[in-house]
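So the structure is just underneath, and the comments pick up after that.
A single protein chain has been removed from this complex, and every other one stays in its place.
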Amino acid sequence: MDSFLLQILNGLDKGSAYALIALGLTLIFGTLGVVNFAHGALFMIGAFCAVTLNKLLTLSFETVDETKTDFLGNPLKVETPYVEAWFGPEFGGALIDWSVPLAILLAIPVMVGIGFVMERGLIKHFYKRPHADQILVTFGLAIVLQEIIKYYFGANPIQTPEPSALRGSIDIGTMIGFEANRIIYPIWRLVYFFFAMVIIAGVFGFLQFTTFGMVVRAGMADRETVGLLGINIDRRFTIMFGIAAAVAGLAGVMYGPLNPPNYHMGMDFLVLSFVVVVVGGMGSLPGAVLAGFMLGILESFASTTWATTTIPGINQIIIYLVAIIVLLTRPRGLMGRKGVMEE
Amino acid sequence: MGILEVKNVNKRFGGLQALGNVNLSVQENTVHAIIGPNGAGKSTLLNCLVGKLIPDTGSVMFDGQSVLGRKPHEINQMGISRVFQTPEIFGDLTVMENVLIPCFARRDGAFRMHAFESVQHEKSLNEQAEEILVDMNMIEKRDMHAASLSRGDKRRLEMAMCLVQQPRLLLLDEPTAGMARADTNNTIELLKEIKEKRDITMAIIEHDMHVVFSLAERITVLAQGTPLVEDTPENIKGHPKVQEAYLGQAH
Amino acid sequence: MLGLNRKDTTLLIVVFLLTMLAPFLLNPFPADSAMAQFNAGYPDLMQRFVIFGIFAVGFNILFGLTGYLSFGHAAFLGVGSYAAVWMFKLFTFNVVPAIAAAVVVAGLFSVLIGYVSLRRSGIYFSILTLAFAQMSFALAYSVLSNPKFNLTNGETGLQVYADDPQIFAVAGSPNLPHLFGLSMRSTYTMDVGAWSFDFNAGYYLCAVIMLVVFYLSVRLFRSPFGMMLRAIKSNQQRLNYTGLNSRPYTLAAFVISGMYAGLAGGLLAAMDPLAGAERMQWTASGEVVLMTILGGAGTLIGPVLGAGFIKYFENIFSKINDNVLHSWFAFLPDGMEDFMVTIIHPFVGKGWHLTLGLLFMLVVIFLPGGLVEGGQRIARLFKRNTTQTPGNDPEHHPKPSPHVAE
Partner (left out) sequence: MSKSNLTRRGVLKTGAVAGTSLAVPTIFTAQSVAAYTNEPTGGTVTLGFNVPQTGPYADEGNDELLAQQLAVEHLNGEGDGGCLNTFTSKALKGNGILGKKVQFVTGDTQTKSDAARASAKSMIEKDGAIMINGGSSSGVAVAVQGLCQDAGVIFMAGLTHANDTTGKDRKANGFRHFFNAYMSGAALAPVLAKEMGNDRRAYHLTADYNWGWTQEESIVASTEALGWETVNTVKTPLASTDFSSYIAPVLNSGADVLVLNHYGGNMVNSLTNAIQFGLLDKVANGKDFKIVVPLYSELMAAGAGENIKGVLGSMNYNWQLENEGSKAFVKSFGEKYGKPPSNSAQTCYAQVLLYADACERAGTFNPCGVAEALEGFEFDGLGNGKTLYRAEDHQCFKDVLVVRGAQNPTSAYDTLEIVEVTPVEQVTYAPNHPMFGGDEATLGECNPGA
């Protein structure tokens, strides 16, 4: 029972990342009809926003400490971050400590900006081109983006710790009547889950309750009609692209403390998030969220010892197996509208 | 006994009765028009005939054989060709290739693995294809991209593709929809010409009365998924029920 | 000639000359010059050019003609390689049974995957093939290499060990892949002045096979079957209403291209008897998509060009390190030299991925028809005023000339 609950938690947590990436992906597909292979790269860039902010805050000046020596036997150069010198070690230290959540503030404008530039500068010219061309050009872009990141940050993963107040784990089990040490879960993973829920709720609320969202939803359903009403749907779609990029970026920012960011993390998630989108139904926002959580949970259960001893290797192939089964039995996905890219 | 016999066909989409108890009999070598206002179920009926939809109940017999449950390509192989509302052609292929494909389909059936033969060495098929292009006045456009043709030429090409198969029944889905008057008249002339040259059965779905009365020998009027009357054009013209169906709401 | 029209015959002759003279053409620079870095005429790379050319030509039969974008073709290449190495292990180092087995096994495997995947089209088809290929990769990399049932030897790759049975091995034949005794690795180096040219048995075997399968693909493009496949890409609905069943056509195309991939995989193993699971990864499938589109999907020669282009990049640009850069710009003043090296450094050597990514984007944006379109545009520039261009792609849309006896 307790291990069951633990894997549900793990699934929700994995699912949060899948759902956020897939949400943006399906939003772009639903509004613009574009298959964006660079979406994983946007997630990665988000994570590197956190890395960059951390690097900026820890920019340091050097003072020589004569009492100690470095590895070559020379006097050790001690580095003091400017922020600590300017704002005092206490506030400066706190700024550095909280750099990941603070990076959200940096990531939103950066990601929206990247989204705008991408849409206006590149994607726009591909609306009428075949899906294969869209895939290829965005795939090329993904390679370029990740190589740029690699050039500046290296190939090695970069530790981006969560604020120390949110480090460690809490014993959820004792709260709901289990023995101690049965259900222990990291605080930041819970934070990530709630953060994801807030973002998802925000996107849905935005689309549901604002006029802007209504126009976009109408545009997703029938672009031409909305265009005929004299509404500049293109500009709104550009903004939607920015929002989708921001969602992927925010998913990345907060993901850093879970697993240290590296330049290829976007590619690692790319195939998976496409599976999520397809299983949920191309262009269906609730479908993407549902499928994200569902696949996260399935993946978690497939990795239990029980599952791997029953079917060896199931943890390696579960995602693809689900994708194949869903596509063959219900091609429009779990919640896709009938007729959208069906057959 | 007609070449096409539709008996008691019903089709529902959710709560909507698209077709209710449709009966229809198309006689060989006639032009039979099916008319009705928008939403009368004309296209649904047509889709049931070509295998795109399967009726909930009823039977559709073509030349004594049921077409129900057969795939579109099987129904075509039985001798039914279809012309679409907007011409469906192979845009990336040349005009000649567009016409050659039905020639191959007619000779070789639904599938043949002729991967290492040459199209050009099929002398008799090439002749057939050229013949139909000459017939349709398109021979000088044989090497053009089909996509670059004018709309009228696309229509003629689609017609040619259907005719070269020598179908026993040609289904036309609003062949003049969206056309200017002059184009419409050209199409009517084209169809008349075809009718005169070949012994062919045609079923036309149309809501343009002008077209219908210029061509049809028999007319079935559909309204809200059910046939109202079936008669000759002369009788239909003055029929009160037809007037009502077309102008019903005005009264 | 050979049942082809004049234009195709010319193309075939050009390809024949290019492949046969490749050792000269790819080594244009003297062996000791600074430009020798750009020479590509050594056996391994020449083999790769033609093998991946075969792979891309096969992929083009599916993607270029029917428009079905498979993201799992590398699986067939990998299966072909495994089949070939198993033939080496069990029977003999002779490459003939190995290549045959590679084609057959890949063909069977593609029947299986194609039959299921082709129930869907569009992006769903792509995702299905991707899922199958990723499953194959995961199974090959770890699940099927466990000590109890070691079919693939996992990470290390399947290879031939001294204690393998090789029951039909002929005494005295080379202990490496060979064609009735002629080792795939025997190479003759001809030095002409400062130049040096390699003639490798393996390369010529691959080249001959490529010419054969290229010829077959030309025939296929010009056949009624090829016409039907193009019709599927153009308008599947019309094809169905014309009495043709598109499913067996697409399946046949899928299996043929799977067999081409298997052949490529078998040849890879024949040139180098090792089969690794990475060959099946989705990025490897992506690579053949890139090759085909880069060269020009749906054209005859495009995929071969694309394959050559990408392999050239992977093998030549990745080797340009700072040392080499410095030696190139040594003639400049020191400051200038360092400046030039700094500018170029991010794009070569370990940065070759960046250049490749940029090139893809440029080609897709500006040359949707790939390199072939680029070539045509250049050609058009030269004869702008002399001939009227009909504005269509002559590769893709042959003009039938039935009255001309050939």
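We call the chains A, B and C, going by the order they appear; numbering starts again at 1 in every chain.
We adopt the following convention: contacts are C-beta pairs under 8 Å (C-beta built on N, C-alpha and C of every residue); 3 or more make two chains touch, one makes a residue touch a chain.
Computed from a predicted model, the values in this text were never measured in an experiment.
Contacts of the undisplayed chain with the visible chains, over the whole complex, involve A, C. The chain omitted from view is touched by exactly one of C:T19, C:S145, C:Q166 or C:Q376, namely C:S145. In the complete assembly, the contact with the undisplayed chain comes from A:P186, out of A:P186, A:G219, A:G249 or A:P331. Where chain A meets the omitted chain, the residues involved are 2-3, 6-7, 9-11, 13-14, 68, 70-72, 76, 150, 154-159, 161, 168-169, 181-182, 184-186, 188-189, 258-260, 262, 264-265, 268-269, 299-300, 303-305, 308, 315-316. Across the interface with the omitted chain, chain C contributes residues 39, 42-45, 48, 138, 141-143, 145, 147, 153-157, 159, 162-163, 176, 181-183, 185-193, 196, 198-199, 268, 272, 274, 276, 278-279, 314-315, 318-319, 321, 323, 349-350, 352-353.
By definition in this document, only the chains that are shown with their structure count from here on.
Interchain contacts link the chains end to end along an open line, per the touch definition above.
If you average the Cα atoms of chain A and of chain B, the two centres end up 52 Å apart. Centroids of chain B and chain C (each the mean of its C-alpha atoms) stand 45 Å apart.
Residues of chain A found to touch two or more other chains are absent.
Residues 50, 71-73, 76-77, 81-82, 88-94, 96-97, 100-102, 104-106, 108-123, 126, 143, 145, 148, 161, 165 of chain B touch chain C in their complex. Against chain A, the residues of chain C that register as touching in their complex are 63, 69, 116, 119-124, 127-128, 130-132, 134-135, 138-139, 142-143, 146, 282, 286, 289-290, 293, 297, 346, 351, 353-354, 356-361, 364-365, 368. Note for the complex: chain A touches chain C at residues 35, 122, 125, 129, 131-133, 135-137, 139-144, 147-148, 151, 271, 274-275, 278, 282, 312-313, 316-317, 319-321, 323-324, 327-328, 331, 341, 343.
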